[in-house]
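All protein chains but one are shown in place.
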Amino acid sequence: MTEMLNMVGQWMPRLLDGLWLSLQVTGVSLVLGIAGGLALAVLALSRKRPVRILSTVVTEIGRGTPALVMLQFVYFGLPQTGIMLEGFAAAATALTLTTAAYTSEIIRAGLKSVPQGELEASSALGISRRDSLRFIIIPQGMRIAIPSLLGFSILMFQVSSLAFTIGLPELLSQAYSIGASNFRYLEVLTVAGLLYLAVTIPAGWFTRRVERKMSQHL
Amino acid sequence: MTTSNPLTPEQETATPAVELDGIRLRYGNHLALKDVSLELAAGEVMAMIGPSGSGKSSLLRCINLLERPESGILRVFGQSVPLEREIAAKELAQLRRKVGMVFQSFNLFPHLPVLRNITLPQERVLKRSRDEAEARARELLERVGLGDKADAYPGKLSGGQQQRVAIARALAMDPRVLLFDEPTSALDPELGIEVLAVMRDLAETGVTMMVVTHEIHFAADVADRIVVMADGQILEQGDPDQVLTDPQTERTQRFLRAVKDR
Partner (left out) sequence: MSILLALLYGIPVTVGVTACSFLIGMVLAAFLALGVRSRHSALGALSRATIDVLRGIPPVVFLFIIFFGIGNQLLRMNPFTAAVIGLGLISAGHLAEIYRGGLSAVHKGQYEASSALGLTGADTMGRIIAPQAFRVALPGMTTYAISLIKDSSIVSTIGVAEIMFIANQSARSGADGLTPFLIAAAIYILLGTPLAWAARSVEAKLHVRISR
């Protein structure tokens, strides 16, 4: 037992480095991706049909493509077109695209749930479409979307583990390479699993709390 | 109020506040307004009554183009509003600056405090400075008896208070006519009274108002004229006393009996 603990102690620095990198790549992808998702969602509300269609097509392609395909495409496929990205940039790019597609659906639902009456009030007050998007629809729509966006963020953190396939030394890569060197796959991968849980389970509690709080306010 | 300064009688007869002529509105296959014509004089307070589904709210919503009639003529303080073509954004903005509206469901912006609900449209539409907008908002909140609620969120207010804020928000835009779409229908009777009191006060200071309502007493006491609608048409109109005590059509008699017997 103590031997086991010693081993885990030896692995921990590398695993924690990996975890930190997982969190970084997730964070960057979420920030950029949610901004992209908001842009797609706003375009989906456009009065111009071609714009709406474009937004829908981009969203559906992004949602229909597995994150793993997106990662491999960016890392192994894009260099052929002259775009070379190293591991972190490639992972962040791929996960940003996936995030944008998924969150645009979530945000669109949020924007649409702003009551019709408020939109009527804002047009009766003479507020322009742009302004009512900026001051009325987006602030409320984003707020309504928060619980779902938090849930999605937890999912994205899990998805970041796929970046090991392009050699990014995140948590899973670290665990796997430790396992490959000492054949203690079960132990080290289990520890890695527990580290993922140490993030996802509290994050899940937090999300549920936010959800409850917000449903009380409405 | 700066722009609702009392007009001279000559001007009143010269330009009506609202002119509707042959307004026809359709929802799918249903003809909601059947060529309705109506004129509202500047400074006049008009009450529109009638059974639900009679088209009175639709008619009101045509005036600021929340509903688009398929044909007819609409003029607001002399500005004629094109109904046969898509209206330009600029014309629409012009129209809506003249026409304020108060809704049945208040439609305050729940994510903004009361004060911000009133200042945001002033800043964005009228390009007023923050200070100017706030001063105006506070003055109006005082006027509707809610001077102490400036920082509250709408969700924390009673329905009657929310509706008074909505009135202040509409007034802050200095509209030349105010439309009320069943302003007390969503309220408990007790809370309705405080809203009606504010409206009565507005009527007395010469604000031009068109009020769709079920409050017969308010219509009788405050309105200069009552218009009775049913089935997308105007049944009759005239002096409140005359319409309420001596209705000319059988349909109006039936409606008034139903209202009074409750």
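A and B label the chains in the order they appear, each numbered from 1.
Note that a contact is a pair of C-beta atoms (placed from the backbone, for glycine too) under 8 Å apart; a residue touches a chain by one contact, two chains touch by 3 or more.
This one's a predicted model, so the numbers in the text were calculated from it and none came from an experiment.
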Partner chains on view for the chain not depicted: A
Absent-chain contact - pick from A:23, A:51, A:69 or A:133: A:69
Residues of chain A in contact with the chain not shown: 60-61, 64-70, 72-73, 76-81, 158-162, 164-165, 172, 175-176, 179, 183, 185-187, 189-190, 192-193, 196-197, 200-201, 204
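Following the convention adopted for this analysis, only the chains that are shown with their structure count from here on.
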Contacting residues of chain B [partner chain A, same complex]: 64, 66, 89, 93, 96-97, 99-101, 103, 105, 107-112, 120-121, 124-125, 155, 166, 169-170, 173
Chain B-touching residues of chain A, taken from the complex the two chains share: 115, 117-118, 120-128, 131, 135-136, 139-140, 143, 217
